[in-house]
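So, subunit A:
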Amino acid sequence: MSTATGYNFAYLDEQSKRMIRRAILKGVAIPGYQVPFGGREMPLPHGWGTGGMQVTASVIGEADKLKVIDQGADDTTNAVSIRRFFAHTAGVETTEQTAEATLIQTRHRIPERPLQADQILIYQVPIPEPLRFIEPRESETRKMHALSEYGAMQVKLYEDVARFGHIATSYDYPVMVNNRYMMDPSPIPKFDNPKMSMMPALQLFGAGFEKRIYAVPPFTQVESLDFDDHPFEVQSWDEACAICGSDHSFLDEVITDDNGSKMFVCSDTDYCRERVDQGFVGTAADLSTSEQETEQ
Partner candidate 1 sequence: MTANQLMIDVSGVEKAFTLHNQGGASFGVLDNASLQVQAGECVVLHGQSGAGKSTFLKALYANYSVDGGEIRLRDGEQMVEITSALPRRIIALRRQTLGYVSQFLRVIPRVPTLEVVMQPLLDLGVDAAICEAKAKDLLQRLNVPERLWSLAPGTFSGGEQQRVNIARGFIVDYPILLLDEPTASLDATNRRVVVELIREAKARGAAVVGIFHDEDVREAVADRLVDIKAI
Partner candidate 2 sequence: MNKVIDAVQSDAGVQQALETALQQEFKEEWKDIAPLLSVRELNKFYAPGKGCGDINFDLYPGEVLGIVGESGSGKSTLLSCLSARLTPDSGNVIYNSERFGEMDLYACEESMRRVLMRSEWGIVHQHARDGLRMNVSAGANIGERLMAVGERHYGDIRAKAEEWLTAVEIDTGRIDDRPSQFSGGMQQRLQIARNLVTHPKLIFMDEPTGGLDVSVQAKLLDLLRNLVSRLGLSVIIVTHDLAVARLLAHRLMVMRRGQVVETGLTDQVLDDPQHPYTQLLVSSILQN
């Protein structure tokens, strides 16, 4: 694909990229620590992933292969726009396949397929400060991070258990990185939290509106908060994916008609497609496919 003329490679100018790379390096050096950076304007409104895009623009190279997902899907508006943006401004190859991608920018999910050491996962982050819920003052939250004063964070979980009888927080679930910094994992489902820990890939987080970058280097411990008597648990479903039959992936509930009929399908579209290609099948696969399956 030809690159757009009149713009630098990957849209941002080289000085801005250098500044962002320095912030990224600092973030990698201090896992989980929020590094302020001079956020640039992107040709998209805040809230559309401008933080993640600036990180992507700063680390992307000509040889990279980019995948962009939104809620696990490659074909939603946001994912499509961002993928096309980089294809247009950097001329890089894009892909929908997790296995092939070198860079994956994501909103709200971590792919089901385990990531590898030569991959980078870039998260779009709306609110980077996990302590904001309990403490509105930035000066105070900085102090709390500096002094590892995280007891107040448990208050959020306490309120959950008091109100619902269990920890009801299901996404944006706070984690401790490398036993030092409390971190907001962005609004991924807590189902994905365990994947963050000891991940071989580099994880970078960009918050465009709040101008913060943070990182989890490869093979870093990431622990989800909990109580001794209410341990951390991920979501589980009674159903399997209606398309690929997976009983171990994060499922979306889809309403199929006006009568309230519904089915559950993998939120990670690439993973689901990959499984179907391998011959796995769910209950809602079309008649001919399911007949073939039963014959086997």
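The candidate set was assembled so that all candidates are chains of the complex that A comes from, given by their letters.
In this section, a contact is a pair of C-beta atoms (placed from the backbone, for glycine too) under 8 Å apart; a residue touches a chain by one contact, two chains touch by 3 or more; residues count from 1.
From a predicted model like this one, the values you see are computed outputs, not experimental measurements.
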Touching candidate - 1 or 2 - for subunit A as found in this complex: 2
Partner candidate 2, residues of subunit A touching it in the complex: 134, 143, 147, 149, 151-152, 154-155, 157-159, 161-163, 226-230
